[in-house]
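Of the protein chains in this complex, all but one are displayed in their positions.
Right after this comes chain A.
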């Protein structure tokens, strides 16, 4: 239990991947577990070392049971810009907080981690010896110690410019590791059922964390595809459902996405994917449905909506439409029921998605989705907004030299009243994004120019 008035500081060691996505993930998870993100550190930016205050060790452990962005967390006992500063910082750390982990019945070991530099064995031993002033009374056990203490030295981020002395050094008691191993165990490479645009496992867990998914939630994906995003939520104990306009994908039929495979096998559908990971009990249902024309009765059911809508590049954007409009591409499958496919303007799709989320999310529930962006024209005002939804975070992932996608997280803060009252408001707000309706053309414009260049140079 935290003593009142005492600040419990922890050191998070972050993975150097998906840099922009890390802070929103940690903030969302802390708020999920009743903590709040507080730190004395100025900026986080590119650094893997984050110092924050967390009210209790229990919250810290819960955080680590969910995060895929953080590698480890330590109870911070001291830090400084040099080893000397570290030692005086350690001398200022209250002894009564150290003693429970150092007493004579316990076993421990000390690990040295250096970042962007390699130390010799002698140098490491010297550092361990220098810590002898700490009241260690237990026995050293290198194989299975009860307590692990870590000395971490930060030599910066530039492998071409390694300083003689570290920029920062930290010392603390190791508490827990994060969930980065999920990235490998849930890798798309090993998954039974995949599509052309199945989400990278790490990002799908980040999305579930941005969405504050928790046990016994209902999570919905209106563009479910092969169900990859549902897997992450199911792993965290949520019950999952989804819809997709593509009959074949929902049923697990048609051509396979794997290189050496022609057709999908019987074990390839969303339910089978969940079964592969022992998560079948979280499967509610999937439906063939048009996300722009949802068939849910009026009410709020979903605790989170987590989705990757089609951008019109590798999967088409479609919706059902009347015979009067010119079709852009029709799936030839007698059983599927898409009579005419219209090209679905991206801005309309996000308008529908935000309205749908505002209507069907519980109060406090989150919408997490990817917004494709043509970077030369991007401005923040372009991010769709809605009077019932508050923007929580906006994280960029570059796709190519002139395109990126942004992971947008929104939280429902106001009850949805009447669909009509939002229509005229939103069409104004969506004007900045209208230009992105030709996202597909813009995406390919770079490709066309490059191909033309290559052809020209090969002819010379």
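We adopt the following convention: a residue touches a chain if its C-beta (ideal position, glycine included) is under 8 Å from a C-beta of that chain, and two chains touch if they have at least 3 such contacts; residues count from 1.
Assume contacts and distances are computed from a predicted model.
> For the chain that is missing from this picture, which UniProt protein name fits: "Multifunctional methyltransferase subunit TRM112-like protein", "Acyl carrier protein", "V-type proton ATPase subunit a" or "hydroxymethylglutaryl-CoA lyase"?
"Multifunctional methyltransferase subunit TRM112-like protein"
> Can you tell me which of A:184, A:285, A:377 or A:417 touches the chain that was removed from the display?
Of the candidates A:184, A:285, A:377 or A:417, A:285 is in touch with the missing chain.
> In the complete assembly, which of A:121, A:160 or A:216 touches the absent chain?
A:216
> With the missing chain put back, which residues of chain A would touch it? List them for me.
Interface with the chain not displayed, on the chain A side: 215-216, 239, 241, 243, 245, 247, 250-251, 281, 284-290, 293-299, 301, 320-323, 335, 337-340.
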